[in-house]
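Below are the structure tokens for one structure; questions will follow.
Missing here is one protein chain; the remaining ones are kept as they sit in the complex.
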Amino acid sequence: MSKTNPGRFFEDYRVGDVIRHAVPRTVAEGERALYHALYPARGAIYSSDDFAAACGLDGSPMDDLIAFHTVFGKTVPDVSLNAVANLGYAEGRWLRPVWPGDTLRAESQVIGVKQNSNGTSGTVYVRTRGLNQQDEVVLEYVRWVMVRKRDAASPAPDPVVPDLARVVPAADLVIPEGLDFSDYDFELAGEPHRWGDYAVGEIIDHVDAVTVEEAEHMLATRLWQNTAKVHFDATFREDGRRLIYGGHVISLGRALSFNGLANAQMIVALNGGAHANPCFAGDTVRAWSEVLELAETPAPGIGAIRLRLVAHKGAAGDTTLRGEGGKYAPHVLLDLDYWALIPR
Amino acid sequence: MSKTNPGRFFEDYRVGDVIRHAVPRTVAEGERALYHALYPARGAIYSSDDFAAACGLDGSPMDDLIAFHTVFGKTVPDVSLNAVANLGYAEGRWLRPVWPGDTLRAESQVIGVKQNSNGTSGTVYVRTRGLNQQDEVVLEYVRWVMVRKRDAASPAPDPVVPDLARVVPAADLVIPEGLDFSDYDFELAGEPHRWGDYAVGEIIDHVDAVTVEEAEHMLATRLWQNTAKVHFDATFREDGRRLIYGGHVISLGRALSFNGLANAQMIVALNGGAHANPCFAGDTVRAWSEVLELAETPAPGIGAIRLRLVAHKGAAGDTTLRGEGGKYAPHVLLDLDYWALIPR
Partner (left out) sequence: MSKTNPGRFFEDYRVGDVIRHAVPRTVAEGERALYHALYPARGAIYSSDDFAAACGLDGSPMDDLIAFHTVFGKTVPDVSLNAVANLGYAEGRWLRPVWPGDTLRAESQVIGVKQNSNGTSGTVYVRTRGLNQQDEVVLEYVRWVMVRKRDAASPAPDPVVPDLARVVPAADLVIPEGLDFSDYDFELAGEPHRWGDYAVGEIIDHVDAVTVEEAEHMLATRLWQNTAKVHFDATFREDGRRLIYGGHVISLGRALSFNGLANAQMIVALNGGAHANPCFAGDTVRAWSEVLELAETPAPGIGAIRLRLVAHKGAAGDTTLRGEGGKYAPHVLLDLDYWALIPR
């Protein structure tokens, strides 16, 4: 019997099961520096201890997406090693900052299973929680993936499809303790635009672009201990190309969105997201955002902005999202729906 | 009105204006490790807390050029986003060490403007200061760039061309507080050569070479939060090539110069510099140095050495600097003039 991990198949998930993922990970200044070398991240709270302190925090926390990737990576060996596709995200919330030196681990509860009509695969829904060394939940989100069956002949389980919120309500957003944008320094942050300057429906083309290299996405994906072969092994796919981890595109798009959204400082919720098309080394990635919603929060000087972030490999300025039949246009890589905190 | 940063044009600079640059940045062990992975840096003071302590410092400071790149990067969105060319440096001085955990920000004062005769661009001179979280100046330098005009028809400003020192006088070099080379360990530092072993006019070919990769220069340039599109977006230039940030070549050349100048430990002044020709991925970069000047300092055991550092992509051992008509030879990438501290 092999000692290596074959990954789980559709039959291995039972609603209610809790999977405690390996391997816990201490994240610190080194991971931060790498994140800022891998992505053109410039958000002031995640760049400067002093700026963060002026916003009421005990120094600069780890970037919101470092927390996401670290937790996500841990789930891969148990959730998506045999996945055919990553289908969606919902109900994601950042519940408390991750600080340099914190150790993160992850747990996932199976909350839904539904076999496909072809009988060879099915959809698995998990609610994943990231926990720190005090067993406090720092992040939670629902993800669903299509997973191969081990044996097409095995019987289908009773289908359970969870009822998921289309959007995290603004009232459920968790503001980091102490965060205060009353004395926010717009000049140091890089842009003058505040909450009230954005309008629902507004589209911001982020202008900048990055051409992606193999070494970069692999460094990133390994840093998050994501073990999916398809990202690292050029012989794995028939076309000899390494598929770039979808989270790399999320971070790239988000970092590019600084230009026009410099003050949308902290991601606090992930409402949904689709990896519309695969990304490969050599692609030049651009991004645009659409303002979807604006909400007040009870915290001092802090508003919430709900954004659609689209990353694409099309021409500069192309903000087409969908093509014929309502399908994503072929150049669209990512369509992400999230809430961020922004000074009012 | 777009929310993205279009950059400033020539008309936007007025002599006397002070630009407070975004985004402050905390630099620490992570940035140091990346610096040492990106460049073959081996200078003992920047490599070892113990070696630095034996030289009178409170541990190993951040590499001198980390301070430079971090400060420089902040100025790009305000100074050189629409620059046609980076024309020169002068009067650069490192005024105090940057320590792991320090937060750097930058300010630039416009000290000169001069429209070009063609009316479509002009030269802007700025004096940039890098400051730490105590608002102490850690670094200052003058840079001048050629910037496009927004409108060729706009009137030319009165020309102001600052009177810049060709060389920082040795008497103006600032020695880090406590630095003492009296008990300098040449064996651990890697070479026996001291101040008195170098002669003005001496040329040192540094022997080693590095072939540059796209992933490397982009990791570096992002780490310094330099946002110039030309370094990241392969579709930006007509030839489909990403131009390598000139500072990457400075650090590469400086690190290569360890072999022959291992004891020229700390850069304390930047007298001038030219990015003679563009550098692209695939280029194999070599370096040679010329000793320009030697000076005593009042600090214990410490001399100053003024060096020309030339980085090039020519054949091994080629120390040609200029070709026909006195122009830089086409293989020369960088011609840098700096002062370093070296044990006597």
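First chain written, first letter: the chains are A and B, and each begins at residue 1.
Just so we're on the same page, a contact is a pair of C-beta atoms (placed from the backbone, for glycine too) under 8 Å apart; a residue touches a chain by one contact, two chains touch by 3 or more.
For clarity, every value in this text was computed on a predicted model and none was experimentally measured.
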| item | value |
| --- | --- |
| Given A:105, A:193 or A:313, the one touching the chain that is not displayed | A:105 |
| Residue of A:15, A:95 or A:219 touching the missing chain in the full complex | A:219 |
| Residue, one of A:8, A:25 or A:149, that touches the chain absent here | A:25 |
| Full-complex contact with the absent chain, from B:47, B:115 or B:271 | B:47 |
| Contact partner of the left-out chain, one of A:85, A:137, A:200 or A:234 | A:234 |
| In chain A, positions touching the absent partner | 2-5, 20, 22-26, 28-31, 33-34, 77, 101, 103, 105, 133, 213-216, 218-220, 222-223, 225, 227, 229, 232-236, 242 |
| Touching residues (missing chain, whole complex) on chain B | 28-34, 36-40, 42-44, 47-51, 60, 187-191, 193, 197, 204-211, 213-216, 219, 259-262, 284, 316 |
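In the analysis below, only the chains that are shown with their structure count from here on.
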| item | value |
| --- | --- |
| Chain centre separation in whole Å, for chain B relative to chain A (CA means) | 36 |
